[in-house]
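Shown here: the complex without one of its protein chains, the others still in place.
Entry: subunit A
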């Protein structure tokens, strides 16, 4: 498979110049670990870990009135995981919790090759650039790290 299907312009751009790689919360403790004190009513923080490769991201989201106002991330990872996180942030900002959960479900299905309906996948916008990861099973976990983490955060938020 041609690798530039994966390492395409969209992915390389988000990897080199991520718009959302910064912090929402101010506490310095929040840089490396989850600290409940970093969380306020509005800002949620969660660490996502990929145990097989050691990639780590810390995802922060600001939710007000059920709407995702902002998303930021920090951490180390490959181009696939970093770009995927930045693309996800672009996609879910301004969306409701329910909509964002649907996006994460759809994205995870796409990269696992379980959803191939082009019309449905159009909703994912730039995240479509990661579609061919489905042909690289070893890298699927890199692409889904942020989406899994966000999905867990939002599902937990709904439960509470």
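Assume a residue touches a chain if its C-beta (ideal position, glycine included) is under 8 Å from a C-beta of that chain, and two chains touch if they have at least 3 such contacts; residues count from 1.
By definition in this document, contacts and distances are computed from a predicted model.
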{"item": "Which of \"ABC transporter permease\", \"PadR family transcriptional regulator\", \"Urease accessory protein UreF\" or \"Cysteine desulfurase\" matches, in UniProt, the chain that is not displayed", "value": "\"Cysteine desulfurase\""}
{"item": "Residue in contact with the excluded chain [from A:78, A:93, A:108 or A:121]", "value": "A:78"}
{"item": "Among A:43, A:68, A:110 or A:142, the residue in touch with the chain that has been omitted", "value": "A:142"}
{"item": "Contact set of subunit A toward the excluded chain (per top definition)", "value": "1-3, 6-7, 12, 52-55, 76-80, 136, 138-139, 142"}
